[in-house]
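Just one protein chain is left out here, and the rest sit where they should.
Presenting subunit A:
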Amino acid sequence: MKTGIGAKVPRKEDARHLNGTAQFVGDIKMSHLWEAAYVRSPLAHAKIKSITKPEGFEDRVFSMADMVGLGPIAAQSTLPTYNQSNHWPLAKDKVRFVGECIVMCVAPTRAEAEDLAEAVIVDLEPLPVHVTVDTALAPNAEKLHDEWENNLFLTTQFDTDLTEIRKTAAVVVEREYSTARQCMAPMEGKGALAYWDGKADQLVIYTSTQVPHLIRTGLAECMGLDQGEVRVIAPDVGGGFGYKCVLQPEELTVGWAAKHLGRPIRWTEDRREHLTAGANTREHKYKMTAYADDTGRLLGVDADIWVDVGAYSVWPFTACLEAAQAGGNLPGPYDLGAYACRTYSVATNKPGFTPYRGVARPGVCFAMELTIDAIARAVGRDPLDVRRLNLVPGSKMPYTNITGKFYDTGDYPEAARQAAEMIDAKSFAKRKAEAASTGRHLGIGFSSFTEQSAHGTKVFASWGLALVPGYEQAMVKLAPTGSVEVKSGNQTTGQGLETTIAQVASDWLSLDISSIKVTMGDTGMTPYSTGAYASRGMVMAGGAVSKASEELARRIRVLGAHLLQCKAEETELKDGAVFRGAASVSLKQIAQAWYLRPDLLPDNIETTGMEVTEGYKPTIDTGVFTYATHAAVVEVDIETGKVDILDYVIFEDCGTRVNPLILDGQSYGGAAQGIGTALFEEVIYDSAGQPLTSTLADYILPGPAELPSFRLGHSESPSPYSRHGIKGVGEGAAIAPSGALVNAINDALTPFGAEINSIPATPHRILQAIFDARDAREMLEAAE
């Protein structure tokens, strides 16, 4: 089918987005709708002494004490040493980060609600603040959660014996790395609109989420409602990236207010709220020791990883998913014989950590890729050669790595070779020398990774999550007009899933995707799905739609066979019709016979119907692994510290490409976000825990002028474990840029003896590294 799997078809979603007719939470119009604003904590850590409401407006202003029946967000974990946090949707006795909700105000307009919020007086008694994991872990540190023994959500340990390697390794490389706290900065912030539907006796909540069915479960639990009393609808969602993957305190308070005030209530996150209360991701610290032989062959890695997870655990993914992923994924695509790693999930006075596109891997990939280059420099070899020497080769596939990850298909060194060829690595030394002769400083860098996608039950259970994703269902229906309806509980947030799952149905049902209507994200209309995250959408929802479509195609052929007066086995479904030889009946004729003229069908007809719901899970639930190598050439202006990306290539393999156009778009977008992580984005706090980057003039996102023209290359190693050989690819491109770019920067800085080990690699950090290297050199010379 020309709009089936593999077709480069434009997205079904595009028309409404380009015409401005899409419907986001902020676009919804409803009579008697009021807007909410929150009084948020101005302090990072404090006791709440008193809350005084403006006189005469007590019925529009709510504290936690007013919200009777509403419980805290409390993510549980099955891991034994885990400390649980209770995140009350409005702070109860204490505030633990700047931006935490304390009071909710409602009014006919947002401006009036903000006026009310300004008139509320909250008396706070400041407490000592933890802005770094170091102070939070210091002996006798002020505790965030009084009932805990310290400020640790969890520690984990992975250990193979490194004793022998420590003694014998020819090369030892030690480094400390850090990655900044970031905001995910989707174009549309969060937002929720709720009302009580009297007929359905149900709270209906429109919310900007990736996981409507999970939110339904979480809302019902925290509000003390039965699931049947809650319907969650995700309308158009303008970017998710993980930010909209967790239950939000605002969803709970908007729900409570709508139910108790008897009118629709909406909250729309503004950019300042996002950049402060939403500053919740990416912050890691590493201490790494790598052991190698004198050819650069990795022998072992020993690492400590600290994740600054902020004040509260998010639900359902917990404060510990990030560290678990970091510890498990640090070895990455490498064939590593020995590995020890300790992780610490540390509570600080910042917003609760939420996994962001790539989940921990942008951090571990950065740490590992810089270490590979450091080893290469130590043994005096080309980093590309050392990388290829250590990557898991195709001949070893499938391969189970040291942390038990099962790499299904592919050839990792080959991807690195292809990327090197695309960027013309062979002639780079010449280009670099030519540039140097005119005072310009070029560098080249590589970064390789694997992207575990659509991992299921056992993997999530091992991370201690109380709520584990497993199967995926989808419904596919032949409508009376001969068109097809697909219903999935997954959610599209801009990643094109509405189009790609239609392509899967198109393949089975031989219909153009324009005749396939996809509905997602409404718990009242779709089968259960845990939602869109962990690069699972295409594998899982695609797989479920495939299974349901296959069964529907079978039923259509049975009906077609009746009408063609032959056996089903003698028929073929193609071009929108069932054929027996040259004779055919169209899907429309078949649908009309089924729905409107059953008298045309025999009495003993199969009555299962033209509406099929099927469940699906890949044959393994350890995930299918996409992989790639990114390569970059940069120029560093050593007088200003600015980095210009001269060339950027991505060679990736995600198995079967369902829609190459959408895949390329995912790569561009992911790499752009990765470049933000590598060079620009950083939430800066002062020593009192005040975020200093609360506008987009201070929190710098890369714009079109800062991004290179990405060049992409592909190979296809379909997974034998998933339907159609599909692997997830939504997160991948965001993982590698920091490794490739900082390796390239460090290559350019080699003549100056400077090295960057913290991101973002801002002009300030680069200049400071050059100064520090110069000072060290001068001190040494003076000493001599």
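Worth a mention:
To be clear about the criterion, contacts are C-beta pairs under 8 Å (C-beta built on N, C-alpha and C of every residue); 3 or more make two chains touch, one makes a residue touch a chain; residues count from 1.
Keep in mind that, in the parts below, contacts and distances are computed from a predicted model.
According to its UniProt record, the chain left out of view corresponds to "Caffeine dehydrogenase subunit beta" among "Probable tRNA sulfurtransferase", "Caffeine dehydrogenase subunit beta", "Peptide/nickel transport system permease protein" or "Cytochrome c oxidase subunit 2". Only one of A:G521, A:G560 or A:P702 touches the absent chain when the whole complex is considered: A:P702. Within the set A:E114, A:E188, A:D236 or A:E369, the residue that contacts the chain not displayed is A:E114.
On the side of subunit A, the interface with the absent chain consists of residues 109-111, 114-115, 118, 270-272, 639-642, 680, 695, 697, 700, 702-703, 705-706, 762-764, 767-768, 771, using the contact rule stated above.
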